[in-house]
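Taken from a larger complex, these chains appear in their original positions, while the remainder are omitted.
Just so it is clear, A and B label the chains in written order, and each chain counts residues from 1 on its own.
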Amino acid sequence: MPTNLVLTKKPKGVTVIEGFPGFGLVGTIATGFLIDHLKCEQIGRGFFEDPPATIAIHDCKLVDPVGIFYNKQHNLVIIHAITATSGIEWKAADLVLDVCAQLGAKELITIEGVGSPAMAGEPRAFHYCTSKNNEKKMIAAKIEHLGEGIIVGVTSALLLKAPKTYPISCVFSETHTNLPDSKAAAKVVQVIDKYIGLKVDYKPLLKQAAEFEQKLKSIIEQTGKAQELKDKKTLAYVG
Amino acid sequence: MPTNLVLTKKPKGVTVIEGFPGFGLVGTIATGFLIDHLKCEQIGRGFFEDPPATIAIHDCKLVDPVGIFYNKQHNLVIIHAITATSGIEWKAADLVLDVCAQLGAKELITIEGVGSPAMAGEPRAFHYCTSKNNEKKMIAAKIEHLGEGIIVGVTSALLLKAPKTYPISCVFSETHTNLPDSKAAAKVVQVIDKYIGLKVDYKPLLKQAAEFEQKLKSIIEQTGKAQELKDKKTLAYVG
């Protein structure tokens, strides 16, 4: 399982929240917001040795393809990924399960956007829990079941690869777009806040999520330009 | 043979019935009906680590790509697969043979739709048995031989991979469509009922099979939408 994972600190008995891009980049935006908001420290990083090799710089700092962060107050580990998952879902799931195993995680919360063809008003959120206890907590927090649907991406690979009794709690948020969707991500943050009691200050939430959306958009734009240049370049290459 | 197979209970000397999608999704509908009708309990599951990772949720419950179910009364194990088999027929056959080996199965019944260009009235069913005894039972139950044909899919891989003396009894049902075909699946259920004496209540059969067809259709539709969103999404991905 060579997931190129490095952990510099190993808190035990943590709750792990993971967010890979997926639909509307919901997982990436939501975990990015939580990291900033909960003032987490970075305790690890990971990457996948797949082409093309890319790494982002934001605000003069490296943004790891997969960053692993820790919030001591809530004994919470957040896996924040900006790397595309298309084709590497299984490896991404291995990395997440490896983090959980090394930290003896007591629960894994996954974030995924689900497509919603005709969406109006605030996006809805749904849950799916492998454990009855967590399911009760979700229902108590008034978060609906995902009744029918096809789950794709890292969440799907996690549900398949983890033992069936492993406590995975999936949070889904409706999104109708492939662009970064900060509203759907904000909904996810509200749900997780209600579910595990993070006491997030609600007022700046949407505003901050929108700012994070902007940050991601600028990264995406530059990736696009880099890719464009790269595509042209191969013509002129030596070798 | 890493087929990602988990069995939580291992009844012995069972008869195994397997149904993978194939033409008209006949195997999936027929095994799905039998599981509901015979009130089977799930005793295992499997999946194939191939892209894309997808898992279905139906009625608030996970539907495993390959679910393994048990009916104690008839000592029957049913392998019910909703995962596409195109390109993984050999791995699927490995998984089925692995189940049979672990449970010391005395017979393996396979279900497959066969194309029928000009079909009118009720679909016909056919058999092919590797064992003379089972062939006699099929003929006694008035189920025709498959005289000429090309078998594809998991059934084909099973007939090739299993030792030639392994008791495999194939049930084929004519289908003229790629859409879920509940009539062809109902025909298969009738044949299996006659062949091993399950005492299925015939009246609700077609109606229930049609309901199951609806359920599968809704899963398929959502898969299609998920795939569509996924295809668009890759443009906007980070990384």
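Rule of thumb we're sticking to: a contact is a pair of C-beta atoms (placed from the backbone, for glycine too) under 8 Å apart; a residue touches a chain by one contact, two chains touch by 3 or more.
Remember, predicted model here, so these are calculated numbers, not experimental data.
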Identical protein chains across the whole complex (2 displayed): 5
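The rule we apply is simple: only the chains that are shown with their structure count from here on.
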Rounded Å distance between chain A and chain B, as computed from the means of their C-alpha atoms: 35
Of chain A, residues touching chain B in the complex: 21-23, 25, 28, 54, 56, 65, 82-84, 86-87, 89-90, 93, 115, 117, 128, 145-154, 156-157, 159-161, 163-164, 178-180, 216, 219-220, 223
Interface residues, chain B side, partner chain A - complex: 4, 6, 45, 47, 49, 51-60, 62, 65, 218-219, 222-223, 225-226, 228-230, 232-239
